[in-house]
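One chain of protein is taken out of this complex; the other chains stay put.
Order of writing sets the chain letters: A, B and C. Residues in each chain are counted from 1.
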Amino acid sequence: MTQQNHGNAHKFGMVIDLDKCTGCGSCMVACMSENNVPFKEDESNKKDSITWMRVYKLTNGKSFPDTDVCYLPRPCMHCGGKGDHGHSPCVSVCPATATDYDYGTGIVSQIYTRCFGCRYCMGACPYHARFFNWWDPKWPEGMEEYLSPDVSPRMRGVVEKCSFCFHRYQAAKDKAYLEERDTVAEEEYQTACTQACPSGAITFGDLNNPDHAVHQLVNPDPHHCGRPRNPKAFRLLERLETNPKVYYISEREWVRKAGDNYLDGEWEKAKMKKTKGHE
Amino acid sequence: MDSALIPKGANRCPFPVFATGIAVVGVVLLWGVYAMGLCWIKGLNQTNMNDYYGFALWIWADLAVIAIGGGAFFTGLLKYVLGIDELKNIINLAVVIGFICYSSALLILAIDIGQPLRGWFIFWHANVHSMLTEVAFCLSLYFSVLTIEFIPLILENRQVDKVPFFHNLSHNMHTAMAVFAATGAFLSCFHQGSLGGVAGVLYGRPFAFREGLLIWPWTFFLFTWSAAAYGPCFTLLVAKMVEGITRKKLIKDNVIHLLAKISGWMITTYIVAKIIDTIYWIAVTAPSLGFSVMDFYTDNAFYGIWILFAEIVLGGIVPAVILITKKYRENSKMLLLAIILGVLGVCLNRWVMVLQVMAVPVMSFDTWALYIPSWQEVATTILPVAYGIILLALAYRYLPMFPQEKELSTEK
Amino acid sequence: MSELEEKTENGSTDSLEMGVSEEQKAEGDSGIGAGVLFFIAAFAVCFLSGWLLFPNLLYSKKEQPFNFNHALHVEEMGGCDSCHYFREDGSFAGVPKLAQCVDCHAEVMGDTEDEAVFVAEYVEKEKEVPWLIYSEQPDCVFFSHSAHVVGAQMDCVSCHGHIGESTTMKPYEENRITGYSRDIWGKNIWGFKKNSWDRMKMDDCAECHEKETGSKGACFQCHK
Partner (left out) sequence: MLPNCFEWAWDAGHFLFFGGMWYTIIILSLGMTWCIFKTIMDTVSGKGGDHH
């Protein structure tokens, strides 16, 4: 796993403003059509259907009129793992190296032709971001013609997940090569969900690049594996040290609290510490 | 009819009775094979597993049979390496049980993977940092050790033994058995452990995650120790069952009691370690990740704190106390109770470390997930049991599995 | 005692009583000789069938729709990129489409049979030529021509060999199990390669990448 592909390291990441998200599901639809995600004849059982991007509904648990709802889109978090060394929960357990951590982009890959379907990675992922192909993909007649040639369709019995639309990065790099440029501009590589979001809740870019919007929004702390310095920003399950590259922003305190697990009284203490730290 | 194959001086039931019994179990076996075929041909959608339950009944069965099959490596270690000679009277049984358990485990793994034809990737494209890779390698290697240990017993069949080559081979393999047994024990330590590591390394799953030594989480050592401790319980249980079915005494009490005593002390030490591990997990590990222990045992229809109590007290402390106390151990009813509780206890531990791990929600807004296995899963899980019964019956009938059988039958 | 048992028991005592006689020894020697001969013969049969027969069994041969003369076109048109070009967005056009060929081949140009077939069967019927692509990679592979040709300044020959100098099209060999072209797996059944273009497997990509860039790369570099 110690690959020497460090190079000029990008760290692609996503910031989702939960106060802007309306829960419309555009990101889910855009993702499915962009990435040739198969669907089942009967989609009523959500526990075995595939949505790389899934919108969760959170409530503050209070009754009317204090009740509040938040929609939380959840792609693959592309975890850097403990210490941000690239040993993501899923990458370190895969027995056949079907998934790896790209040190050049920070993206966790999934190679469908290498995966033999042991599903250990699914057990390892606390975000339920990985999906198993319980069935062979079956498309309605004629729809195969509309599949994207840039993303290989998956066969039965393998695991798949969000790739941060890596094929779009490849396409952007192709263009850059042809134009003899070294870098890909921020707007040249954007994920399908980012572009589909009607309320502009999703921002995507290079967390290592101070010019990129994602960096400015969360101000990641390089000494703490990219922990957000923006007090309104948080990452899901920060305490597990999975070090995700997907950040969430919300003005609402209960939403930020829902991002992790806290013992009784811990949240108040953490909040105190955080506000103090930023004074 | 088959009297020429039955060990000399041994008394076996008439062939038609035997054949009927095998046929009845065979029907169950075929049912399992049918379900297995369905899973291979139609895919894992035949199961009730889902994206929350990537590891389900099979993996539990896999871990459970390997744990209870641990009697083979541990008894082998005691007999061949540490030289406790009385155990030669039960080692054959332990080896056959081990062989059955491990071949079943390999079969289950072959059914469980989504792309069975790519199963060899785990060897060819191995990620050596994955606990599952370690499991696969050690499991296959240890299975070959068990096969080597099983061969001499097969060669002792009355007709096979008459062939000079086989007779000598059996003799020579016995001579070298200490080497094989030691290798087996070495392999077993690692694969029992790595099975424990499978859950223990999941740092995204606070219910399963444990700190540890170097790359090995504490569950690594707990699994090895518990397999060595409870494996002999299962060997004894099977011995009791065979004795019950054949209505014969096959192993002398002193051998049974010796193994029971060793098992008892192993369980005692294991359960002490398990309790320490649990306390540390409750007091340090889980809170550091934002969980109080009751988060893992409330808000759902099945997993209450009873499961922790059942595992540690009923499946651990109770059998340990019975087995280490001479008076209780030598009372046959108490002994039976203890070994049954022990086997259930270790199976429950494996259940918790597979299924409850998957069921506990981690994200604060997620919910518990429970699942009920489909009949195909149940059938494929029963398949190894039926196969085991048949193999054990054949081995008992045609091989001199119990060296004390003759002596005990004439005593009567 | 059963009949079988008696036989075997008597049999074994018989041989023991007799011991190993001179006659048996001689028999044994000639037996060994025959065994060795049999082994060598069987080995030869297996070896030769593996060497000669197996590749033919593994690969099916398909002819291209008609013959294409690369050398002639290079001479007329210039370098490879006059037909195999980059699109503006950086993607590689690959094998030319009919529309491109029609620029010159609206009518029969030479007097070869292949030209006649091309015009009659495809140009006039406005049908794309179903070329069999020797270097077609499996669906899971992403390959960037611009990264290699523009970025790394590599020439076409490094991977495709001297196809530009060929006057005829070799048969397309397809692996019956995987469906992939033989040019991917490699000509040599042992896996030896003499030229950089003999094989196009993942290991070959990684080998060159490690040499040129210092890293075999991450999975997504070449997979999609």
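Throughout what follows, a residue touches a chain if its C-beta (ideal position, glycine included) is under 8 Å from a C-beta of that chain, and two chains touch if they have at least 3 such contacts.
Treat the numbers as computed from the prediction; the structure is a model and nothing was measured.
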Any idea which of B:Met36, B:Val145 or B:Ile271 touches the chain not displayed? B:Val145
Absent-chain contact - pick from B:Ala176, B:Ile245, B:Val284 or B:Leu394: B:Ala176
Chain B positions in touch with the non-displayed chain are 123-126, 128-129, 133-134, 137, 141, 144-145, 148, 161-165, 167-169, 171-173, 175-176, 179-180, 183, 186-187
Touch residues of chain C, complete complex, unshown partner: 9, 12-13, 16, 19-20, 203, 206, 216
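Definition applied: only the chains that are shown with their structure count from here on.
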Could you give the separation in Å between the centres of chain A and chain C, each centre being the mean of its C-alpha atoms? 39
Where chain B touches two or more other chains, by residue: none
Specify, in ascending order, the residues of chain A that touch 2 or more different other chains. 114
Interface with chain C, chain A side, in the complex: residues 3-5, 7, 99-105, 107, 109, 111-114, 150-153, 163, 166-167, 170-171, 173-180
Chain B-facing residues of chain A, complex: 1, 45, 47-48, 56, 58, 72, 82, 87, 89, 92-98, 114-120, 122-128, 130-136, 155-159, 236-237, 239-242, 257-264, 266
Sites on chain B touched by chain A in the complex: 43-45, 49-55, 112-116, 118-119, 121-122, 125-127, 129-133, 136, 198, 201-206, 287-292, 295, 357-358, 362-366, 369
